[in-house]
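With one protein chain withheld, the remaining protein chains of the complex are depicted in position.
Presenting chain A:
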Amino acid sequence: MADRFRGVPFVAKRLLGAALVLLVLATVLYALFYLVPGDPAQLACGERCSPAQVAQVRGQLGLDESAHAQYLHFLQGLFAGRDYSSGTSVQHCAAPCLGLSRQNDQQVTTLILAGLPATASLAFGAMVVWLTLGVGTGLLSALRRGGATERVLTVLTLAGTGTPVFILGLLLMMAVCAYLQWLPFPSYVPLTQDAEQWAWNMLLPWLTLGLFESAKYARLTRSSTLEVLAEDHIRTFRAYGVSERAVVTRHALRGALPPVIALSAIDLGSMMGGAMLTEQLFGIPGLGRLLIDSVRSVDLPVVVGVVLVIGTAVVVANAVADVLYALADRRVVLS
């Protein structure tokens, strides 16, 4: 009897586990507040604040409470939302409240939601590039094994892995925008504003990140294809006169792709937290830039928030990867 596919209970179980992991992560990050040197109130207020003003800020941020009480408030904000009073007005921060930015009193969730579309645009677009380019080159070099094609591709992928992403991006930008002048220097345009401009402006960032990642995918695809091609069942279909193309596309590829899918899901997950170098290089206002800026200004609530988003994305992507893996290879038992 064919095993019934147990995807839904598996995902439910995984998400529950993920919630626990994230809670632990949040707690550890929260502890960082107290480990970072310096007075948070002084940092938030600025160097020229008088002691009275610092005390006022401390009160607004709730830093005059005990660490214990602050933690409970933090959790309360996370699950139920909380209110912040800034002397005269009261600001309500809804359910997954990650606090207020110390720089500009904006809610961290607002800042994250503002950065997410740019980051998602970059990550998904880059994934399309690395899947087509990476898997394509990997397959090609596996099938042309020992030939000149493979040697050329091996050198190219090695060069790709060895080139830092910012060098690659700079070179691309210099070549395409400055020298050839095929594209203007990219500046981010939201998808909702103008889809065509969005795509043209994202083209270089996609290529940069996608090319950089595709070297890794080419190597993975190549090795896992070669592994599957050496397996006995491939020999069976060859011995039954099945054409080489059908052997590769129907049998070898199916065995070779699951690890690629799994890695893609994880990479995509971690990129949701922002591909920092690429975002910085092309001036994309995504989560990566937000994270860098907030680290620079010791804006801890924002740092904690972005890291939590990265954590969530990685955990969810992992669960999705496991389900995809099990769908592709039914011998895998989800448990």
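We take it that contacts are C-beta pairs under 8 Å (C-beta built on N, C-alpha and C of every residue); 3 or more make two chains touch, one makes a residue touch a chain; residues count from 1.
Definition applied: contacts and distances are computed from a predicted model.
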Q) Which of "Cytochrome c-type biogenesis protein", "ABC transporter ATP-binding protein", "YceI-like domain-containing protein" or "NADH-quinone oxidoreductase subunit I" is the UniProt protein name of the chain not shown? A) "ABC transporter ATP-binding protein"
Q) For the full complex, which residue in A:92, A:151 or A:254 touches the chain that was left out? A) A:254
Q: Provide the residue numbers of chain A that touch the chain removed from this figure.
A: 1-3, 231-233, 235-243, 246, 250-251, 254-255, 328-331
